[in-house]
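One structure is given here, and the rest of the page talks about it.
Here the complex is missing a single protein chain, while all its other protein chains stay put.
Order as written gives the chain letters A and B; numbering starts at 1 within each chain.
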Amino acid sequence: MNENLNNWEAVIGLEIHVQLSTKSKLFSGASTNFGALPNTQACNIDLAMPGVLPVLNEEVLKMAIKLGTALNADINSPTSFARKNYFYPDSPKGYQISQMDKPIVEGGYLDIETESGTKRIGVTRAHLEEDAGKSLHDDFEGQSGIDLNRAGTPLLEIVSEPEISTPAEAVAYLKSIHSIIRYLAISDGNMAEGSMRCDANVSVRKKGDLELGTRTETKNVNSFRFVEKAIQYEIERQVHEIESGNTITQETRLYDSQNNTTRPMRSKEYANDYRYFPEPDLLPITLEKDFIESVINDMPEMPNEKKERFVSKFSLSNYDADLLAADKDIANYFEEVVKISDSPKLSTNWIMGELSALLNNENLNIKDSKVSSDKLGQLILRIEDATISGKIAKDIFEKMWISGKEVDEIIQDEGLEQVTDDKQIEAMIDEVIKSNPEQLEQYRSGKDRLFGFFVGQVMQASKGKANPKQVNDILKSKLEK
Amino acid sequence: MDLHKLSLKEQLEGLKKSEFTSVELTSHYLKRISKHDEKFNSFITVTEENALMQAKAADERYKKDKSLPLDGVPIAHKDIFCTKGVRTTCGSKMLSNFEAPYSSTVYTKLDEQGMVMLGKTNMDEFAMGSSNETSYFGPVSNPWDTEYVPGGSSGGSASCVSAELAPIATATDTGGSIRQPASLCGLTGIKPTYGRVSRYGMIAFASSLDQGGVVARSAEDAALILEGMSGHDPKDSTSLKLPSPDLTKNLKDSIQGMKIGLPKEFFEQDMPSYVEQSIQEAIETYKSLGAEIVEVSLKNINLSLPIYYIIAPAECSANLSRYDGVRYGYRCEDPKDIEDLYMRTREEGFGAEVKRRILIGTYALSAGFYDAYYLKAQKCRQLVANDFTNAFESVDVILSPTTPGTAFKAGEKSDDPTEMYLQDIFTIPANLAGLPGISIPCGEHDGLPLGMQLVGNSLQEDKLLQFAHSYQSNTDWHKKMPNI
Partner (left out) sequence: MALSDKELKEISYLARINVKEESFSSLKKELEQILTLFEELNEADTSSVDAMSHPLDLSQPTRKDEVTEENKRDELLKNAPSVKSGLFIVPKVIDGEA
């Protein structure tokens, strides 16, 4: 489907469910560990046994306050819970404890980088609610098996204003949220495992129109890439429908990553009426000013602040600073490297280049890097002080990765110190020139290209150790004679 | 010896003095239950083996001089309190085979003080009813005359204490379910301040109204056990952050100079002359004990019934959603899909009154009606609570009839559900305001007992018990027991 989308604009809002990384559940003391055997982490409260009651986990309040602050939002006090009533086997009580009127976080924003510059996306609210269990369908011909281990895990649902205009912006917003929640260590944000889930509300309208079109909600997108593709598909589908004379049905659709399409969920007989009302088993939560302040003081530097600091302190480009600041572990690693190497630009290049390549190869997180930040810092220092050339450094780096040795040890062991003695270089150059009279003839008669040949021969003779600049200068003067 | 004629206090003292053993006392009650309960159907489950085991353990502790505060005294528990390893049915087909995997805090507290559980008492299904005619396990009858109802929903608890098949029983009260059966069976029934007694393990009907309490033969007995049941429970977020109150300290104090409020709106109701007369006599007794009578006004009190019948069904409609045939309880046969599982399990597992209330509650919360009904009712509820707050500025307790009459015949009020609801007009306001209330016997008519109600200010159960004890020290109504 390749629609002519020039006359159309999309209106996109994202609802992101973040699974909070607490040890125990939102309302019970059962464990939240991933991957346990079915129903071994579902206590009587999670199973909605008759007579059980919820008790609130204090950690989630801290996490929500941190997130709200990072999103420049208000923290509501008092804040309270509500029952959202619906029947589904993975929802044991027949209602979900969520928030209705006074969500803990309300009214914030997030700045994202787009092709046309920085854009501010409003955040309507973020509220706490409990996760449901899981339904398993294979191996149970005609039946489903319900596992309630996940039931009761705390979620923070972040709702954006419908101010996103393109799939790319949606991904940028999603990536920012991802970065923030990992910075705050409130969630590991793993979309594949479901600790961060994204639903996209999409509608289209003719460019310039002020009225909103009918929107659909698309679920089951579990990667950044799929979010972009699903939204793109949905935009094109809606435009196609409208241009064919049809209207858009307000419905929930599921993304199919195999075919890159969305399809409507089976419609129910009656639209769901959630019959929200205040949760009578939980009292309103008062968040004292001191408490909120102490939580905020405990927050680390956030990605946007870090990025700005990298730009001003290290004179990095916006682009580089953005990349490094996006991940807290990478940013920390970078700063540690710079402490030793004192060379922000080189450090950036090495981290984004060589180190990234090796990490990706072995599917490692930078925290598990086989070359530590101070070892890389040392390596860069040796480039800066000309002990080794940049090219030799690459070989050394690989050796460091495999052996775990420090740069100086390898340089010594393998005698890789750069040759910077002019006399030595001269001697090597003389040897090379003597051994290649034909090329010398050709060069002197105008084949300038052969300069590279001579450089190569010298580097070979020196096993790469000759300082390239010096080789260049001395060779030039010798050849010119 | 007619051990069942001893008060609970006397039984406890007798055990301490080794006048008899807990095994003797417990066996005595078990024999009585076996002999008489067929007529009343007050027990759903009798835990004979377990009771004797508990009694034996209590006796051992007495021998070693290591006894617990209420050691060896028998008690019956309303089948709404989860008791681990013992069937807990809530009077419903839904849970007719449900073996609770954990115990309620109420049960645990009393068990830890050494009480011996005789069994689980019958009740209106899911605590919804005022006559104990809606139980899946058959209706309960009034020991005073088995053609009459004992009241509800704690009909089984009231019936077994009235028939002296247990010295005391736990019960719950959402709109009057302790006080009304106490009145109809000639007993002392107390519902404490909301939050006094933990609701953890007390199967929920209407969360913001439910409270656990006791049905006893005297204020003195009630005080002992209510104290043992109360206290902060971290497992119940709505539990008051207070320790168990001392309810026996001021019990015997004089009420000289204290003030009793008579709400004029209550006394403007139409009531049978025998009720008016009994209440007047009670008022005279109180005057003679030195209390001052003051007229008060609870001007919004007549909104209580509609408020209750919006809020209670609304909350219950959500609380009962968990009964869906998936994880425990009744499941319909051969469900063809998940919707069929839900629809038929709940059609077949719930009785008529429960289904009516769930549907009404669902309606009240549904889109378009929330503001007009539920929200409006919660606002009106605040009006009622404010009325009480104002009244308590000038009085210590508020007095009224508990019920609009004595017990009615079984089957008499089955046609119009709202007629049954009128049973609760005097008792509901205390639940709405979260205040403590007690019913004590104060008269009789045509061989059936009648009770009066005292409502106290928040956290003043001790004052209520004091007023009750004062009355009971000077009258005999509470000493009358039916001849079974």
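Quick note on the criterion: a residue touches a chain if its C-beta (ideal position, glycine included) is under 8 Å from a C-beta of that chain, and two chains touch if they have at least 3 such contacts.
None of the values given here were measured: they were computed from a predicted structure.
J.: Name every shown chain in contact with the chain that has been left out of the document.
T.: Counted over the whole complex, the chain not pictured touches A, B.
J.: Among A:P280, A:P344 or A:G377, choose the residue that contacts the chain missing from this document, as touch is defined above.
T.: Selected residue, touching the omitted chain: A:P280.
J.: Have a look at B:F43, B:Y107, B:Y148 or B:Y342 and name the one touching the chain we're not showing.
T.: B:Y342
J.: Can you tell me which of A:V55, A:I112 or A:I351 touches the chain that was removed from the display?
T.: Hidden-chain contact among the options goes to A:V55.
J.: Of B:R381, B:K463 or B:H478, which sits in contact with the chain we cannot see?
T.: Per the contact definition at the top, the residue touching the missing chain is B:R381.
J.: Using the definition of touch stated at the top, determine which of A:L212, A:M265, A:L364 or A:A386 touches the missing chain.
T.: The one listed residue touching the chain not shown is A:M265.
J.: Tell me which residue among B:G434, B:G456 or B:P482 touches the hidden chain in the full complex.
T.: Spelled out, the listed residue whose C-beta touches the missing chain is B:G434.
J.: List every residue of chain B that touches the chain not included in the displayed model.
T.: Residues 97-99, 101, 194-195, 208, 234, 237-238, 240-241, 300, 302-303, 305-307, 309-310, 317, 321, 324-329, 331, 335-344, 346-347, 350, 355-356, 358-360, 362-364, 366, 373, 375-383, 385-386, 416-418, 421, 433-434 of chain B touch the chain absent from view.
J.: Tell me where the left-out chain touches chain A, residue by residue.
T.: 22-24, 28-31, 37-44, 47, 49, 55-59, 61, 78, 80, 85-91, 132, 135-137, 140, 142-148, 217, 219-220, 252, 254, 265-266, 269-270, 272-273, 275, 278, 280, 282-286
As a convention for this text, only the chains that are shown with their structure count from here on.
J.: Could you state the distance in Å from the CA-based centre of chain A to that of chain B?
T.: About 57 Å separates the centre of chain A from that of chain B.
J.: So in the complex, which bits of chain B are touching chain A?
T.: Residues 81-82, 88, 90, 95, 98, 100-102, 104, 199-204, 206-208, 234-238, 314-315, 317-318, 320-322, 324, 326-328, 338, 342, 362, 365-367, 370, 374 of chain B touch chain A in their complex.
J.: If we count contacts the way the header does, which residues on chain A are in touch with chain B in the complex?
T.: Contacts found on chain A: 44, 47-56, 83, 85, 87, 89, 92-95, 144, 146, 148, 273, 275-277, 280-283.
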